[in-house]
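Working notes, beginning with the structure itself.
Only one protein chain is missing; all other protein chains are in place.
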Amino acid sequence: MRVTLQLILKRMAAAALTLLLVSIIIFTITSLLPGDAAQAALGQNATAAAVAALRARLGLDQPVLWRYLHWLGGLLTGHPGYSYSNGLPVSAIISKRLPQSLLLAAATTVVSVPFALTLGILAAMYRGSWLDRALSTTTLAMVAVPEFLVATAGVLIFAVKLQWLSALTFVLDHPTPLEFLRSYALPVLSLCFVVTAQMARMTRAAVIDQLSQPYAEMAALKGVGSARVVLTHALPNAVGPIANAIALSLSYLLGGTIIVETIFDYPGLARLMVDAVSYRDMPLLQACAMIFLAAYLGLVLIADICAIVSNPKLRRP
Amino acid sequence: MSLHSGRRAQAARNGAGAAAESSADNHPQVLVKNLRVVAGSPGTPSVLVNDVSFAIARGEVLALIGESGSGKTTVALSLMGHTRAGCRISGGSIEVCGTDVLSLRPREILEHRRRRVAYIAQSAAAAFNPARRIMDQVIETTMIRRLMTGSAAREKAVTLFRSLALPDPQHIGARYPHQLSGGQLQRLLAAMALMSDPELVILDEPTTALDVTTQIEVLRAFKRVIGERRATALYVAHDLAVVAQIADRVVVLNSGQVRESGPTMQVLGAPRDAYTRTLLSAVARRVAQSVAQEPVVATSGASSRPPGEDNRRQLLLAVEGLTAGYGKANDQGLPSSLALLDISLAVRRGAALGVIGESGSGKSTLARVLAGIMAPARGTIRLQGELLEPRMERRSREQLRRIQIVFQHADAALNPAHTVAHILGRPLKLYFGLRGAARDERIAHLLDVVHLDRSIAARRPPELSGGQKQRVNLARALAAQPDLILCDEVTSALDAVVGAAILDLLAELRRELGLSYVLITHDVGAVRAICDEVAVLYAGQTVETGPLQRLDAANCHPYTRLLVSSVPELRSDWLEGVASASPGPAMPATASSKDLCRFLPRCPVRIEGRCDQQPPPLNRTQQGAQILCHQPANRR
Partner (left out) sequence: MNSPATPKARSELAASPGWLSPARWRRRRNALPASGRIGLALVLFWALLALLGPWVIPHPPGAVVSTTVFAPMSLRFPLGTDYLGRDMLSRILIGARYTVGLALAAAVAASATGTVLGLLAAISGRWVDELLSRLLDALICIPSMIFALIMVAVFGSSLPILLLTAALGYVAGAFRIARSLAVNLSVSDYVEAARVRGEGRLHIACVEILPNMVHPMLADFGLRFMFIVLMLSGLSFLGLGVQPPAADLGSLIRENLSGLGDGAAAVLLPAIAVATLTIGVNLLIDGLADHGRPEGGGGKA
């Protein structure tokens, strides 16, 4: 037990270290901005005095290392600076958008994970059958379909032609379940489309990898049925890889949401980030990027811990 | 035990007639007729098993003998209605206890496996699910069939554990596979198979992955439990000597066809088929040739010479006080886990030293240290008096040339991307600057020397057989014109017949080229075949060094005796006759206990109060042998 705990702590420390490294990379790139942020914000016609004043207010006249530490400290205490474009605190802007993005992600997770696991495990149980082959080819193609095709096709079919669902996602204060469904169905389904395919494929691969181990053949040879071999023999050993597959697929959501939130004009964090890029609003961009990265590393860390806890070799050496 | 031998005698009588398969009064438990298994596409199938027929009477143990690729496992699995991916049964019939196996539907096949046939796989470590406790796996089928309550099933399992001589039978089931040793897992696998009181037990090479000293314990447990239950069994093996201990009758398979069948003693004693005779002659060499070979008679060239200057001049490789291991170094510069402890060895020019030990003895580490792949923590290696750098990067090219290494896995040691000509040409260019026609000529010559066809030069390793690959490996070593070749388990990945041919080749090369060898192996037979000196390694210590005859000397080290006596012999009563040491772990190699005898926990002749207190002294015999033991020579 102590060894497991040590291992988990070690992984957490490594994740924290990686997050630190990543923050350095992001800060370095964003401070490579050609020209000067203050100049860019005020335009070419601004007086030198005005630019200098803004530089001082933004802290741009300080050395890079100090600025980094200041920024990092701000991130950790929840005050990642002020937006260049409208002067509002970044934390205030983000706190309005974050719940919307979390809602979208949660809805997608709830729909896609059980569905993908079922598909993947079914395909592994009946591997080689028509079901497996059909699933395999379909998911293979689905992985490669760009989100914008899924989303636009969805809008065309369900919103324009059939008029079942709304093309834009309105955030209502107290939606009825039906309103919620109408409003969220398209973005959630678009996101699920690609994520589910990837997760199902990786789940299938993880289970089949276990089924090719000698112990699975041994179980079959002692008269354990194939469904039982998959559920009681292969699955416990595939927990680690499957958790990893889920984490990787969900982290893929991060990229996907950027497109999907734009198409459906959804007021989430990803849209915010795209806007920040357009306005070159660095503090906002940095903060959004760090939230996404922390989410990604958190997911991977959880998957890692699942793998450690499910492995008896690490649990009881 | 007497009951068992009686059964054997009766079976032998039955087997006397060629058509014993279907004697009227005793309908066979298993009847296989004209079995044919193929793989590949229906248009161009490759035949794995062709026209195989045999029968097993109730209570009889039949051995299916063959080398890799003979189809023996395929036959065994087909009795359970199982074929591996890509294979299918295309003809013949299989009847087990009156049931036609090939006509069973999928559900009935499961029932067939749960009730009638049980399977014991070769690698128990791989056959147990690493994520589940042993007990859950052992009683799984019983629970599926709902034959008894969980507690009754567990009780039955514990009884089986006890009769298989497993340690702590009450609690061993609560453990996970990785917490147990290979020999224990193999016996637990047997317990799992016997839970359903099967009418037929299939044992598929159950001791092949084990060390010889462990193999004895497992074999003994199997033999007892089969005898007690009068079980009908199919024993699949490649090792004739093992088979001789346990089987009543034998079927010899080669390339999917039956070459010979009959009672064990008849087939092993008076084989009719040429292939069986080849197999037998490959086995015979590893056992002591005859009793006439008197122990410790100073006839070997090295020991007959007077010790002194002459010997020293002839010394090729001298190893002094080698200590090596893995993990972080402590404040004395010693690694945390020691694999080699104070090893000293000497190889004279033209001599062959056999370094023998079981898994975990440190013999592979020794090969790596000698080659310079791994640096020792202490100790020196001298080549003809010249001190070698510990790491190969710092050795001169000339020094590297003079010591060549041949790896265990011929497959992994040859780059699959290169042709044989490239592989052999590289050392020629590197060491001698040979190019063009001169190099091609030399390559052709090297292929001649290792008895390979010259056309092989254009091929790549994946297109070669295992034996051919090992010959190419040997040719590559020879290309450097070395003084010494380190052979690391060169035959252990090969079939007995192919391995024997490689050993013959090694002996021939030594005679003709005056090479010296360090042969690192677990196989006592390989050492007997080509070595004239021997060093016995146990848990990182050399417990004994000396001329080859030490292996059979009356006053050898207790571990040497255990090791040598554990090698199965073709006599059927060998297993009953051989003594055993209590199996157990070696002494942990910690800094505090590192001086004590490592064999102590398993030693049958240990002296309490002395062996566990003081480091063992090094005894020297007149013939130049050295033995690390407290016991006086006459009591070892």
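Every chain is named by a letter (A and B) in the order it is written, and numbering of its residues begins at 1.
What we mean here is this: a contact is a pair of C-beta atoms (placed from the backbone, for glycine too) under 8 Å apart; a residue touches a chain by one contact, two chains touch by 3 or more.
As the structure is a computational prediction, the values presented were derived from the model and not from experiment.
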item: Partner chains on view for the chain not depicted; value: A, B
item: Contacting the left-out chain in the complete assembly, out of B:34, B:281 or B:465; value: B:465
item: Candidates A:25, A:56 or A:69 - the one touching the absent chain; value: A:25
item: Full-complex contact with the absent chain, from B:413, B:434, B:457 or B:531; value: B:413
item: Of A:3, A:140 or A:227, the residue in touch with the unshown chain; value: A:140
item: Touch list for subunit A against the chain that is not drawn; value: 18, 21-22, 25-26, 29-30, 32-34, 137, 140-141, 143-149, 152-153, 155-156, 160-161, 212, 251-252, 254-255, 258-259, 262, 273-274, 276-278, 280, 282, 285, 289, 292-293, 296-297, 300
item: Touch list for subunit B against the chain that is not drawn; value: 39-40, 44, 48, 66, 68-74, 84-87, 371-373, 392, 395, 397, 400-401, 404-405, 407, 409, 412-418, 426-427, 430, 463-465, 467-468, 476, 480, 498
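Assume only the chains that are shown with their structure count from here on.
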item: Residue numbers on subunit B that touch subunit A, as the complex places them; value: 77, 80, 82, 110-115, 118-119, 121, 123, 126-132, 140-141, 144, 176, 178-179, 192-193
item: Of subunit A, residues touching subunit B in the complex; value: 213-215, 217-225, 228, 232-233, 236-237, 310-313, 316
